[in-house]
Every structure is written in C-alpha cells, then in structure tokens.
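Data block below; observations after.
Missing here is one protein chain; the remaining ones are kept as they sit in the complex.
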Amino acid sequence: MTGGRSSPFAEPIKHAILILGALVVILPFYVMVSYSFKSPREIETNTGGFFGAQQEMVNEYCVKLGNPREACLETPVAFNYSEAFKKAPLLRYLLNGVVVTASIFLIQVIIALPCAYALSKLRFWGRDFVFALVLFCLLIPVHAIALPIYIMLAKVGLTNSYAALVIPWTISVFGIFLMRQFFMTVPDDLIDAARMDGMTEFSIIWKVMLPTAIPALLAFAIFSVVAHWNDYFWPRIAITGNRDLYTPPLGLREFKGGADGSIWGPMMATATIIVTPLIVAFLLAQTRFIEGITLTGMK
Amino acid sequence: MTARAPTHRTHRAGYWFVAPAIVLMVVILIVPILIAALLSFTDYSLGNPEISWVGFENYDRMVNRSTYTRMITATATYVLVVVPASILLGLGAALLINSVKRFNDLYKTIYFLPVMAALLAMAIVWEFSLHPSLGIVNKTLASGCGTAAESVLSFGWLPWVDAQASWYARGCERGFPLCFGNKDYAIWTICFIGIWQAFGFNMVLYLAGLTSVSRELYHAAEIDGATSAWDRFRLVTWPMLGPTTVFVVTITTIRSFQVFDTVEAITLGGPSKSTFVMMYAIYEKAIQQNLIGMGSAITVVFLTFVLLLTLGQRYLVERRVHYS
Partner (left out) sequence: MKRILSMAAGAVLMTSPALAVDIEVGYPYSHLFDVTYEKIMKDFKKAHPDINVKFRATYEHYEDGTNTILREAVSGNLPDVTMQGLNRQQILVEKGIAKSLEPFIAKEADFEKDGYHKAMLSLSTFDNKVYGLPFSVSLPVGYYNMELMKKAGVTKLPTTWKEVIATCKTLRAGGVQNPVFWGWNITGNWFVQALLWSQDTPIVKNGKANFDGPAGRVALETMKSIFRGCGMKNLSWKDALASFSAGQVAMMFWSTSALGAIERAKGDFELRTSEFPGIDGPPKGLPAGGNAALLVSTSKDPARLDAAWKFLKFITSGVGAAAVAETTGYMPPNKAANEIILADFYKRNPNKETAVRQLPLLRDWLAYPGDKGLAVTQVIYDAIEGIVVGDKDDMKELQQELVEEVNDLLPKGS
C-alpha cells in the first residue's frame, strides 16, 4: 500500500509506535494475569515481579472454619485458581456460557438470515419501512428495557431459566444489518439462476446464500459470542435464585467486595479463566474473520 | 435484460421471511419501550400494588435539577471525545499495521484483545492500576521522581518551563492527581478506558476496508502526480474508506452513547456527577433506586436524543459518501 519510495527510517519508527501502543493496550491484561498469581499482600503493595514470589500464604477461610494455621498454607497461585473454581462453580458457568451463546447465535441466525435476504434481494411493499425499523431498534439499549422484559418474563413464569437468558437476545438487529450489507454484494445472477432451476426462495437462503455467507457469519458469530459471553448485566437481573444458571462473568461476583474491598487474587484468576476461551477462539478464527468483514461489502 | 421471475411469488416470500424478525422486534424491543414511555408518566416502583399517574412531573424534574444537566454534559463529553479518538486511532493503527512488513498478525491480535475481555474485569483492573498510590501507573511515575525521568517529563528542558512548578514535580511532592477522585479528571479517565476498549474494534473494520482498496487506484494517482504518502491518503485511501467510515461512525456513536460498565464498576456517576452518563442514570433511577417512572423518563429522552443524532448524522454523512 505504501508503494513508492519510503525512507529506511520509516519501518522502525512505525514499529516503535505500534509497540508503544501495544504496551498501553496490554497493560491491564498484564496486571490481570500477574495478580492472578500473587498473594493479597503482594497485590496491595504491588511487589513480586510478574509471577509473584510464591511464598506460602495462609488461607484465612480455612483457618476461620476452625482448622489449624499449619494445615492451611498454600502457594498464592494454587489458592487463587482453586478458589476461582471452588467459590463459584466456574466450570458450570463456562458450560452455561457455551450453551447460552451457542443457542443465542443459532436462533439469531435463523431469524436474521431470511430477514436480511428479504431486505436485500426481494421487493415488497413496506421493505424500506422494515429496514428503518431495524435501524431504529439498533439504538435501543438493553438497560433501558431490562425491567419491562423482566416483568414480561415473570408473568409467563420464565425467569430463572435458560429461556430467560436466551429469549431477549434472539433478535439481533445488528446481525440483520450486517448480513444485509453482505447480501447486497452477492450478484443477482446467482439468485436468478437458482430461481430458474426452480428453487423456492426458502431453499435459496439456506442452499445458495448461506454457503457464500460463511465469512460474514463468522464475523457475526464473533461479535455475538463475545458480547453474550461477557454479558454481566442481564443475567444478574434475570437469574436471582439458582446460581447454576449463571454465565461466566458472574463468577467474578463471588469476589467482588462490599464492605471491605475485593479479594483480588481469585477475582483476577477468574477473569483470566473467562477471557481465555475467547482469545483462543479469536486466534483460530482470525483470518476468516477479516475476510468476512471485507466481504460484507463496505463498498 | 432478463425477465424477472413472477413478482407476486417474490413478494409473499418476503413477508414470510421478515415476519419472525418483526414479531420479535416488536415484542422484545418495541413493546418494552412503549411500556417505558407509559411508565414515564407515573411514579411506579417495584413492589407497589398500583400505578399512579403524575403527568409530566418526571420530565419537569429533569429540566430543573442540576444533576440532569450534568448528566447531559457527561454524556456529551464522553461521546465527543471517544468517537473521534477511537475512530482516528483505529484508522491510524490499521494504516500502520497494513504498511509494516512483519508481525502484522501479532499487532492485530493485541489491539483486538480489549474488545474481547469482559469489561467488568477490565474496569476493575484499570481502577486498580490507576490507584493513586498503589497502582502500577502512579507507582511507576513515583519511582521516576528524582531521576532522569523527572527532568524529561517535567519539561524542564524547555527554556520557558519552570521544572519545580510542573505537574510532575508537584506530583512527586504531594501525590499524583487522582484519576477517578478528582472531578475534573474522572470523565477523561473514563473516556480513556472507553477509547482503549473501542479502537481495536474500529481498527479491524478499517483493516478490512483497506484490503478492498484496489492497487490500480494508487497507480493511477501516482501517474497523476500524487507522490507523497499524504497525497495518496487524501486522494485515494480516505475516499475509498468512505463506506467503512459510515459504518464505523454509526456503530461507534451508538455504542458510546450506551457506555455503562466502566461507570458502574468504578465511579458510580461521580465525583460530583461528572461521569453521570445517561445509561448509568437510567440504571441508577430505574433499577438501583427503584424509581421506574423517573428511569423511564430518562430512557425516552435518551432515545429521542440518539434518534435525532443518528438521523442527522446519516443525512449529513450519506450525502458525501462514495459508493462504488
């Protein structure tokens, strides 16, 4: 892109700037992972390097239960990570995260794909109005409608269930918007040919548009999964009784302090654990993701 | 010009396809907003047996109380700072990453990390990192006191600056300014975290946009005499990124109006309501203080604002955008 003559200093300078930026960006992650290794004292006083000194510390919880101090010694990293899994059923939360985000995404696709297809390729009266409605709904933030939705769910007795976690998100106007942009770049000839072959509009969506839309769907998947995996607000409102239905970020709750500060070590361990699957998934899907964005036709 | 397939069949299928989406939009999004609009004329509170109408009292309060003018200032400041900054940084990062020859993927991944992390956890980490005396940022600054770093950062090497009176020297002496406790700085710190979180997203969108700018355009421009990087950017890159920019600006603006997590985790709207953004105000009134009537009124005002802004933006920007 920068074809032509560029000075020999340009490249190192660019790297310097990028590295500086990367340091700022990565600072909180460094702190998060580092604190997940440290003891409370090391955290409060900010000592111990990256990994912490790993000096054995006393597990106060175990002492308070009446055990002798000597039986309650463990290294900070063992304490933090085991607390993360013990205090809250974190594995269960991670599983819930997978179930909930997968269900949400699947239903979103089933609803959004036909709608996007209709808005981009089919002509019918009211099409522009529907699209304007989609754009309007993009503006509505969840916090504003949380309570009315909660009350509606309560009236049909669906609170404290997986349904409560999934139903409000089944409509993704962002997804409709994104897929419509993409579909508008698919040449009409492809569709006309399919029609000539006698395919119904319905099967066109799933047999013709879907395969070409995989990259864009991947982009949509990343946005949707990240957003709902990390959603803290709605599950907290909707799930009040049964902790077994909590999603990953709520694992942080157990350690969030009230009257006397948070327990940082296990909290950072939890945060590290819940962000890891996303990072792994992103690394795996990275190239297809960029491809997907390109092809949604920002043209 | 091939003849189109029979149109009546196309029409009806269209209705079937949009129907589920419309039903869900209405039930899940529109109906709650209407309920909120209705409730904004009441003083309903959870647990109350009945609803009593109070007319425009809630809206009246919004106009008269200084808390609410500060709410608008906080929201406006945040949006006006974060949107341009995160777009410019995203664009800058995309241009830089696109032009270096090595480590592109590594930079891409690092810059996208903030988008993926749970904002709640990140906000907590930032809060701790910016702790006035224990946080890593201030500690690093403090450890530079009395060393070469101080002489550089206090700008004493500029002839007209008095090093002793500089912010750095004063910080060394009396403790560095509070990022979240000082009512003048808190909103900027929140903006910083917002930019940190958002620009990676925009960077990825711009990277994708850049890959679709064809090389021929650059060659053509060069032939026409555009030789410097700035010329290439101004004449080819920027116009071709038009559609991407529209998408980025729309999405970034909407998302920054909806900022909430950082405020709830750290400043709780303070100090002195300097970070009392509208989304947090809605949460505070409707859910925390259980004043659903008031929260609904703020929601209605919020939606009207955002709607007008988005319409205005689309009107102004769309006209100038280059669609190929």
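In this document, chain identifiers A and B correspond to the written order of the chains, with residue numbering beginning at 1 in each.
As a convention for this text, a contact is a pair of C-beta atoms (placed from the backbone, for glycine too) under 8 Å apart; a residue touches a chain by one contact, two chains touch by 3 or more.
Just so it is clear, the model here is predicted, and its values are computed rather than measured.
Note on the undisplayed chain: of the listed residues B:143, B:214, B:272 or B:304, the one touching it is B:272.
One of A:54, A:75 or A:160 touches the chain omitted from the figure, and that residue is A:160.
When the full complex is taken into account, the listed residue touching the unshown chain is B:182, out of B:182, B:211 or B:313.
In the full complex, subunit B contacts the hidden chain through residues 43, 45-48, 67, 127, 131-134, 174-175, 178, 180-183, 266, 270-273, 284-285, 287-291. Contact between subunit A and the unshown chain involves residues 40-41, 44-45, 60-61, 64-66, 87, 150-151, 153-154, 157, 159-160, 237, 239-243, 246, 253-263.
By our rule, only the chains that are shown with their structure count from here on.
If each chain is reduced to the centroid of its CA atoms, subunit A and subunit B end up 17 Å from each other. Of all residues in subunit B, those touching subunit A in their complex are 2, 4-5, 7, 9-18, 20-22, 24-25, 28-33, 35-36, 39, 46, 93, 96-101, 103, 105, 107-122, 124-126, 128-129, 134-136, 139, 196, 200, 204-205, 207-213, 215, 218, 222, 227, 229, 232, 237, 243-244, 247, 254, 257-258, 260-261, 279, 282-283, 286-287, 292, 295, 299, 302-303, 306-307, 310, 323-324. Of all the residues in subunit A, the ones that touch subunit B in their complex are 1-4, 6, 11, 14-15, 17-18, 21-22, 24-29, 31-32, 35, 44-46, 111-112, 114-115, 117-119, 122-125, 127, 130, 133-141, 143-149, 152, 167-168, 170-171, 173, 176, 181, 192, 195-196, 200-202, 205, 226, 229-230, 232-233, 237, 248-249, 252, 262, 264, 267-268, 270-271, 274-275, 278-279, 282-283, 286, 289-290, 293-294, 298-299.
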